[in-house]
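Note that one protein chain of the assembly has been removed; the remaining protein chains are unaltered in position.
Up next, chain A:
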Amino acid sequence: MDLAINPFSSGTRLRDMIRSIRACKTAAEERAVVRRECAAIRAAISEGDQDYRHRNMAKLMFIHMLGYPTHFGQMECLKLIAAAGFPEKRIGYLGLMLLLDERQEVLMLVTNSLKQDLNHSNQFIVGLALCALGNICSAEMARDLAPEVERLLQNRDPNTKKKAALCSIRIVRKVPDLAENFMSAAASLLKEKHHGVLISAVQLCTELCKASDEALEYLRKNCLEGLVRVLRDVSNSSYAPEYDIGGITDPFLHIRVLKLMRTLGQGDADCSEYINDILAQVATKTESNKNAGNAILYECVETIMGIEATSGLRVLAINILGRFLSNRDNNIRYVALNMLMKAIAVDTQAVQRHRATILECVKDADVSIRKRALELVYLLVNDTNAKPLTKELVDYLEVSDQDFKEDLTAKICSIVEKFSQDKLWYLDQMFRVLSLAGNYVKDDVWHALIVLMSNASELQGYSVRSLYKTLQACGEQESLVRVAVWCIGEYGEMLVNNISMLDMEEPITVTESDAVDAVEVTLKRYSADVTTRAMCLVSLLKLSSRFPPTSERIKEIVAQNKGNTVLELQQRSIEFSSIIQRHQSIKSSLLERMPVLDEANYLVKRAASTQATVSSVKSAPAVTPGGPLKLPNGVAKPPAAPLADLLDLSSDDAPVTTSAPATAPKDFLQDLLGIGLTDSSPTGGAPSTSTDLLMDLLSIGSSPVQNGPPTSNVNLPGIAETKSAPVSPQVVDLLDGLSSSTSIPDENAAYPTITAFQSATLRITFSFKKQPGKPQETTISASFTNLATTTFTDFVFQAAVPKFIQLRLDPASSSTLPAGGNGSVTQSLTVTNNQHGQKPLAMRIRMSYKVNGEDRLEQGQISNFPAGL
């Protein structure tokens, strides 16, 4: 019987169970013991055993802590709580808080018991109920029981009051609407002397301010004076053994009052002025040799930074942080860094003064401190200190931990790009970062580097030579390798001939075959991935044109990959071999240097592209109709085409092949490997669609992902064809027997005809007409051509447009498409762009048809509509 009443006296089976579990040597043994115990407890529960109920509950709690399921005991908690005795209730509430959380519906059943216990005559039972309610109550329970808790705030017993105040915090968090009900009671609790009640009341007030503006105003008016008094009393109080911690009376109360003062003073000049004096007193008088004192100072500084404090007080606060920062205790330095980050917004100059110390913290042994410090340094960088700070960080990159390099690299790259006015400096820093931590450099960072080099013609020679030297030393940094290989391919002759030397540079002797060696080594390096190898192949191809004597050797290296199991490499290898072998005459013009990449456009795109929406939509930069803007290097700079991202069209990964004569390059990654292919027909009108065929033939994805879809990619591997018209027919020769160009005459000079969709079997071209006086409306005549060798029957074309566009489809001229491009079907579409001039046209299309009675489906999206539709 004894055992039944108190399970925890010595010799009970709870103790035995814990012992036997602890004695288990393996996890399996432990599971067996727990299973046995759980079985016994389940049996006792189903028998409705009352005597051992709380002992079983205690056991279940222990089992629960070990991580085993104990849901079957939940109802037992409710029974214990409903029992009359204090011991049962005590263990019942403990079980309730441990085994259940507010999500469980079982919890609703306890509301009634809680209500009774909140009205109990025994203060300890009331305390148990308040504690449970404060820890796990749900919004519904909060609503139901708020009146009881409100009433208990006025209870005579201080222990009940403080528990009720904390319980109110939970209620207000769950149901912020109730905040106003509590504000007057909370304010009056601030007049109490009992520290527990004071602390709880201050916390409740802070919570009320967060939940309701009305409460905030009320408390600003009614309790500021009391708060100042409380803080003054506690900070001036003589030694009080009950509350003393390290010579300071009740640091907890200090901190909580300071926190509430911050909430009240924020954005309110009057309140701020009222508490200025007491804050100054706390900031100057508090001892800082123990953790408790530092905790108060820390909170005080935060309050000074948070309110409308006087400048003198702010200086005081910053000085405290300076002291913290030079403290030898890691904890203090951590909070100082934390606080300085907030202080930057208030007083940047003051924080700058501690720059050297902060920089030291970046190199700390403790990763928590390093991370904080790095964030802070990043915020501190400005025009004047960017160079020295970057140097420090890059120097540290050399010796830092592997797991910290990623953060550090990202921050350095970001700083270097932000302050990249001095291009030589930018290049030097980027080369160092690439050589030290190239594996951590993000793709967009090195893409940006290439764009910049492409634009800085006077530094290209220097870049390629530096990269060549670095590549010899650090061949294992992936992104360094890529940039270097690209540069060697593009600017190989500058490497060999020491062209455009800078003053400070030392000449180096690199022979043509050295350059080829470097790329070959990279290509054959075991760790190189597909993208890198593909770039190597392009680079080699280019070198074969730059250095004719090495052509034979390059042919062999390229040919080695003809049997590569990666489709991407195999395809490149075969195609490049054919170019080297059979098309000497056009090679040099085909492999000219990349046209200068459009830097402004790239930066805009980079900012806009949230993720790698490297969709399959792409286009070749070409002639802008009606007045092409020819630049000296022969690339057309068409007006920037807005991204079709608003429609989430660009995230579509349905493979679409389009060629846009009049749109800007859609994807710079592809452009890096791609070409600036310009093809102006002798008439100067619309470009012929034959370019599409050429592009398809050479189509190569820039990443392995793009190998999959057979219909993808208009992606020419680093072949620059200039605008010379006579070359075109020869290029078409590469098609080796595929159908020749079918030029579509342009009917409307204002809007060129586009190839809206192209797959292996089907091509769709759009030509456009506008009625005068109706700029929003466009008549599109679509023409479908069957490129396959079998006839398509039951051909249906469907189109979808974004909400701001209206679309009308007229019937097609036929539903049968003859094979081999012999004649085409036309269909006319009328679109009305309700946001004409603001958003470009965009369209998704779907074509279904039958081949030999078998259903086929193709789909894609068109976002290369000429501008102005």
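The working rule: a residue touches a chain if its C-beta (ideal position, glycine included) is under 8 Å from a C-beta of that chain, and two chains touch if they have at least 3 such contacts; residues count from 1.
Here is the rule we go by: contacts and distances are computed from a predicted model.
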{"item": "Per UniProt record, name of the chain withheld from view [\"AP complex subunit sigma\", \"DNA replication complex GINS protein PSF2\", \"Phosphatidylinositol glycan anchor biosynthesis class U protein\" or \"DNA damage checkpoint control protein RAD17\"]", "value": "\"AP complex subunit sigma\""}
{"item": "Touch with the omitted chain, as defined above, among A:Leu94, A:Leu114 or A:Ala386", "value": "A:Leu94"}
{"item": "Options A:Ser368, A:Thr511 or A:Gln560, residue touching the unrepresented chain", "value": "A:Ser368"}
{"item": "From A:Ala292, A:Val510 or A:Ile754, residue that would touch the chain that is not displayed", "value": "A:Ala292"}
{"item": "Contacting the left-out chain in the complete assembly, out of A:Asn56, A:Ser113, A:Asn181 or A:Gln203", "value": "A:Gln203"}
{"item": "Hidden partner interface residues of chain A, rising order", "value": "1-2, 5-6, 8-9, 15, 18, 22, 58, 61-62, 65-67, 69, 85-87, 90-91, 94, 97-98, 101-103, 124, 127, 130-131, 134-136, 159, 162-163, 166-167, 169-170, 173, 195-196, 199-200, 203, 242-243, 245, 250-253, 255-256, 259, 291-292, 294-295, 298-299, 302, 330-335, 338, 365-369, 371"}
